[in-house]
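First the structure, then my questions, so here it is.
Every protein chain but one is kept in place in this view of the complex.
== chain A ==
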Amino acid sequence: MKNLPIAAVVGLFFTSLYFLMAIFAPLIAPYGVAEIVGGVWEPSSKEHLLGTDNIGRDLLSRMIYGGRTTIWIATAATILSFTTGSILGFAAAVIGGWVDQVMSRFVDLIMSIPTLIFALVVLSVVPVTVPILIIVMGFLDSTRVYRLARAVAVDINVMDYVEAAKLRGEGRVWVIFREILPNALSPLVAEMGLRFIFAVLFVSTLSFLGLGVQPPEADWGGIVKENKDGIVYGIGAALYPAVAIATLAISVNLVADWVLNRTTSLKGGRG
């Protein structure tokens, strides 16, 4: 860890800052999430560092709690999409034949429908709760991960060491998790950084449209929605979540790049 590149330090710092804030939100936030503590759109002051929002809640507290919700949903959706997407993608590559055909064509079908429209349709017929949100997002994203994982695994599957494992009599589980997965990690990790940010944007978009996190719960997209009218009066409350999303996006990808550089070393990923 000695020769940490500066980009990785910056990325790690902001990423951990956001995640720590998300985890310890109730301890850090000066006020409750739905607590009305002042007037409408008060400017920043000692009591309210970022001012107050459209109905007089402390904006800093809303941002911290909002980050908690946004990051939690995005993380869970990313984990869900990567576990299902990569395992199914690997399985399709290893098993091949009609199993591969059926799964791949199904994924094509899902991918042919614009993600946002698909999500809006689903969320308008089922009750919008956080678990439902995570499942819908995870499912939609897993199609992208499936494509990538399958493409990578098809290449690895023809390597001699995989053939050697098959000749040894290893089952598919060993081939997928011990032979293919370690060698497919690099592109998947790179993709993960990107997918996580797409998940943040996606949940923010849904909330902005009113189909994501429901008030009075806070999330970054929701805060933009609540405060967007303020922009006309020169009040920047809606811009804070935008800045938060941007910095999180950049820092997470700096970390992903760094991890990628480490794992692509020829030394089996120790370098």
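One rule holds in what follows: a residue touches a chain if its C-beta (ideal position, glycine included) is under 8 Å from a C-beta of that chain, and two chains touch if they have at least 3 such contacts; residues count from 1.
In this text, contacts and distances are computed from a predicted model.
Trainee: Consult the UniProt record of the chain that does not appear here and report its protein name from "Ethanolamine ammonia-lyase large subunit", "NADH-quinone oxidoreductase subunit M", "Peptide/nickel transport system ATP-binding protein" or "Sarcosine oxidase subunit delta family protein".
Mentor: Its UniProt record gives the name "Peptide/nickel transport system ATP-binding protein".
Trainee: Spell out the interface residues on chain A facing the chain that's missing from view.
Mentor: Here the touching residues of chain A are 159-161, 163-164, 166-170, 178-179, 182-183, 265-271.
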